[in-house]
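Left out: one protein chain. Kept in place: all the others.
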């Protein structure tokens, strides 16, 4: 369904959009895969003073000297500011010192709850997914988090089959009620657009459409009656400068191929 | 009151007695001051395979290359087996991996409870002592602990003014009742003799008299009706070999002067 | 420190990984994964193991595929660069694998509780999540001081932790550098520790830097010399990550038959510690070698 463009891939658009969610000077909990690249892009463009925290026990505030595919790749350890325990970086997260984190998802619902564990429920699962990793922790404890995923109707469901990583639960006030200290999803970046959340109700709202995508495309691929912002914008295409950085850090297009 | 001997000091006798409480291969939580020397003596004589754990975050299994006055002295860090966090060594202690620890005391009672905090109670103390340090933790969590102190009637009281480090509380079963997982004092080494504890009642029992000391001397300096073992022994004098080691590690007789 | 703890890998696994035991592995998460030790577990056809880890990156999938595992207590089982792993999926979807779902933080705190010798640790994570449904080791509690709702995580104390390190002496004192993950907690929490090491060095080398020692040597049960024992995961100071091996494995484990062929080649042909490097070959090893060296500034531990 995603609309492809000749000058960039959908993954490049999504990574560029995710990088723009990072403000300069912020502390970023960097997840696996696409977010690795989003952080490097942000660092190399508008957020030179962002600090990256990696759940393996790594903090770095410079881009790596060469491309990486995982946060455990040696270039990500070399000249890191701190190599330490997972408990230490989780401490920073749990204290509330992380501004923003990134999560990939397999299934998301109207209130931004994520499932990366069991499709078809946990009793007799149809599909076992890898599980939480640090996603549940980020979704529970970061100041805000950004979800990145493919937009398909089977993935955008009224209620997730299993709640791995908390969004706004069943709506406004839920996070406080269950004891979560802060946070919640700030955006969902998909193959069709960017979605934000209503502050009161905690409900997902279509905010921006990727170039060439229509509201109808989105509605047709979403499993509930989606709310639409009064003024839906168009997601900016990645700039030449952004694409140059992305291609430097992902020269084989491992993450950003079409 | 302590009886001094021409060939060794009372402190030397006490350190030698404390070293003999360490069996070869044991893991020892080594306290400040006299116990530092006791550990070095044991390592250098019968307990070459003992491992020393120090609350600052130090593990070593060799004697230091030169004399030390504190566990933080650099010779105690040099060629240590592990330098780490206090939490890490406390973890070993709390798990039950420490066989024996040593504590100095200001006031002890019939059940081996120790006070190193407040003389005259904590409301309006006559004397403020330094406090627990790691003593409460050792007394709570080591497999057994050894108390080393001066024997005076004002220090050997029916009930401590403040319970800093738990002995057997108010008697048999108390430790289990309050939730302590193991342990308790195995011996009190004083300037007059060595005292052990009745397994059932948790009550202190005179076990050994230092050379030249009588049962009457001990009773006169103890604030309750002390129990006396059926066969009281005489504490062995430090051997020539032990004294040679002690004088090597305490050449100025800082700890073992009279 | 009286007697040597040097074992060959097979004897170490034979002795300290009995059938039915609980094993923590992959504690540095994506680096220093003890693949060689895991493959020895597969060769010895251990049964009914419980595997404990955060992000296992492919190793757990292999051991599960070999039929050694009854239960997984982990936060993520997959292949970091390709996603889901097939043996794990087959085992769960077929109903033959028990699971306890953790997040990275809850698993870290479960091991830390084990390490500290307390039965639980409090956290603020996972509240409101379904992890509580598939993990009996999570309960909500109220803080006795503030009344805050917290997620209590029950302790995990594995029988054995297996870690891969850069260098160790024969008495169990080892240097590990890079990101530490949950290694310190896993070692402290476990009854036995098996160390596989790129190099065996003299105690003086380890003793020159006691802050770099990963866990107290007296807790270590066995040390085995296993060069390339972390491949294809990266080992700081020794070799880079072999991305190709992870991509290959994805493609070679889609069916049980594929997986059987994969293990016949990469696991079953290895007998001694030199076999695996020979199987990799000089060219591949050279391609993973460090191209730039960054040496740590010295610290003086003299007196």
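The chains carry the letters A, B and C, assigned in the order they are written, with residues numbered from 1 in each.
Operating definition for what follows: contacts are C-beta pairs under 8 Å (C-beta built on N, C-alpha and C of every residue); 3 or more make two chains touch, one makes a residue touch a chain.
Note that the structure is predicted; figures quoted are calculated from it, not measured.
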**Report entry** Omitted chain - touching chains that are shown
**Finding:** A, B, C
Query raised in the report: In the complete assembly, which of C:88, C:177, C:218 or C:246 touches the absent chain?
Result: C:177
Report task. From the listed residues B:43, B:79 or B:210, report the one that touches the chain absent from this view. Result -> B:79
**Report entry** Contact with the hidden chain (one of A:95, A:214 or A:252)
**Finding:** A:95
Query raised in the report: Which residues does subunit C use to touch the chain missing from this display?
Result: 116-124, 137, 139, 141, 143-146, 148, 150, 152, 154, 166, 175, 177-178, 180, 205-206, 208-209, 211-212, 236-237, 240, 290-303
Report summary line: Residue positions on subunit B contacting the omitted chain are 32-33, 54-58, 69-74, 77-79, 83-87, 90, 93-94, 117, 122, 124-137, 140-141, 162-166, 169, 174-175, 178-181, 254
**Report entry** On subunit A, residues whose C-beta touches the chain left out of the figure
**Finding:** 27, 48-49, 51, 59, 61-62, 65-66, 73-75, 77-84, 87-88, 90-97, 141, 181
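The criterion applied here is as follows: only the chains that are shown with their structure count from here on.
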Requested in this report: Could you name all chains that are in contact with subunit A and with subunit B at the same time?
Outcome: C
Query raised in the report: Counting C-beta pairs in contact, which comes out ahead: B-C or A-C?
Result: A-C
Query - Intercentroid distance (Cα basis), subunit B paired with subunit A, Å - result: 57
Query raised in the report: Counting in whole Å, what is the centre-to-centre distance of subunit A and subunit C, each centre being its mean C-alpha position?
Result: 27
Query raised in the report: In subunit A, what residues contact two or more other chains?
Result: none
Query raised in the report: Touching two or more other chains, which residues of subunit C qualify?
Result: 184
